[in-house]
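First up is the structure itself, then whatever we jot down about it.
One protein chain omitted, others in place.
Per-chain numbering from 1; labels A and B assigned in written order.
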Amino acid sequence: MAHASSEDIRKHVKVYFAVFAALAFLTVLTVAVSYLHLPLPKAILVALVVASIKGALVATFFMHLSSEKKIIYAILLLTVFFFAVLLLIPVLS
Amino acid sequence: MSAEIRYISKPHPVSGLTNSKLGIWCFLASEVMLFGGLFSAYILLRTSAVEWPQGASRLNVPLATLNTLILIISSVTMVMSWASLAMKEFGKYRKYMGATVLLGFLFLVVKSFEYGHKFSHHHFPSTDMFYALYFTLTGLHGLHVIGGIIVNLYFLFPGSALWHKDPEQFTGRIEAAGLYWHFVDLVWIFLFPVLYLL
Partner (left out) sequence: MSSHAHDHDSSHSHKLPFWRKYIFSLDHKVIGVQYTVTSLVFLLLGFSLMMMMRWQLAYPGKPMPLIGNLFGDALMVGGIMLPEFYNQLGAMHGTIMIFLGVVPLAVGGFGNYVLPLQIGAPDMAFPKLNMMSYWSYFVGGVVMLSSFFVSGGSAQSGWTSYPPLSDIATSGQTVWLFGMVFLITSSLLGSVNFIVTTIQLRADGLSFWRLPFFVWAQFVTSFLLLLAFPPLEAAAVLQLMDRVAGTSFFLPSGLVVGGKILEASGGGNPVLWQHLFWFLAHPEVYVLILPAMGIVAEVLACNTRKPLYGYKAMVYSSIFLGFMSFIVWAHHMYLVGMSTTMSGFFQITTMIISIPSVVILTALLLSLWGASIRFNTPNLFAMAFLPMFGIGGLTGLPLGLAASDIHLHDTYYVIGHFHYVVAPGTIFALFAGIYHWFPKVTGRKMSEILGKIHFFFSFIFINGVFMPMFIQGLAGVSRRLYDPTQYAHALPTQPLNIVMSVSAWLLGLAQIPFIFNFFGSLFFGKKTGDNPWKATTLEWATPTPPPHGNFATPPVVYRGPYEYSVPGQKNDFWPQHMSGDN
């Protein structure tokens, strides 16, 4: 990314502001939904789906994961796998 | 006599990465596991609890929503400070980086109001498991914010001298600092619904 031309960067900047708008919208959305007092399973589903979308937006665009090198994907894949293993702990108990 | 360490400012031809970028991603991988352990603990303790209060009944949702927006905006200014450097506009970098630092402080100020309010109502980590998790998770996240502010302050003032010596390396450092800052934002994006909304 560091070697993109200034022209490319200018395009990125537009994307950053679009992502910001999406993040702000999703934040308001998830708070609004919480005031509906959905039953807990549904509330968890909505909250986590919205949070995952927001997280994915940050990771993809702000952290440039949309175009990253293979090694970094490999390390993250490994991390995600072991993260999932960590979440086995509540299941085990 | 001594050979230089390679790939500090130019990427490695095979991996395509600079040392600092690979390093920061490894560090973030370990951070994922740190918060993974804590989230795992949260799920276990919550699911085994007899009853669990809804976050909004105990915590100030509007204030936390404000804080969420503050962090998101700071993420935007952070990425813009990197983009400014990539476009060789150092003056703009300073403005955006300054804004990021200020927004970080603002987040902490709001957070301390929240904490102060809780303490004044005699709600402490020792009160019950909900507050224990709330204070521990937000406290650890707060420490990460403080760490980020220190790094950003360094790059705003003394560290920025590098720009004039090796702009490429400096841009790489800001990218690494940015990756960390976005990660802190990302953790909050999950903490916010988990603690406040559910």
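In this section, a residue touches a chain if its C-beta (ideal position, glycine included) is under 8 Å from a C-beta of that chain, and two chains touch if they have at least 3 such contacts.
Source: prediction; values computed, not measured.
Undergrad: Looking at A:13, A:44 or A:71, which makes contact with the chain not pictured?
TA: The one listed residue touching the chain not shown is A:71.
Undergrad: Which parts of subunit B are in contact with the chain that was left out?
TA: Listed in rising order, the touching residues are 1-8, 12, 15, 17-20, 22-24, 26-27, 29-38, 40-41, 44-45, 48-50, 124-129, 132, 135-136, 140, 162, 169, 172-173, 176.
Undergrad: Kindly note down the residues of subunit A that lie in touch with the hidden chain.
TA: Contact residues on subunit A toward the absent chain are 71, 78-79, 82, 85-86, 89, 91-93.
Following the convention adopted for this analysis, only the chains that are shown with their structure count from here on.
Undergrad: Find the geometric centre of each of subunit A and subunit B from their Cα atoms only, then give the gap between the two centres in Å, rounded to an integer.
TA: 14
Undergrad: Enumerate the contact residues on subunit B facing subunit A in the complex.
TA: On the subunit B side, the touching residues are 11, 15-18, 21-22, 25-26, 29, 32-33, 36-37, 39-41, 43-44, 47-48, 56, 61, 65, 68-69, 72-73, 75-76, 78-80, 83, 86-88, 168, 171-172, 175, 178-179, 182-183, 185-186, 189-190, 192-194, 196-198.
Undergrad: Spell out the residues on subunit A that touch subunit B in their complex, using ranges where they run on.
TA: 1-4, 6, 9-10, 12-13, 16-17, 19-20, 23-24, 27-28, 30-31, 34, 40, 43-44, 47-48, 50-51, 54-55, 58-59, 61-63, 69-72, 75-76, 78-80, 82-83, 86-87, 89-90, 93
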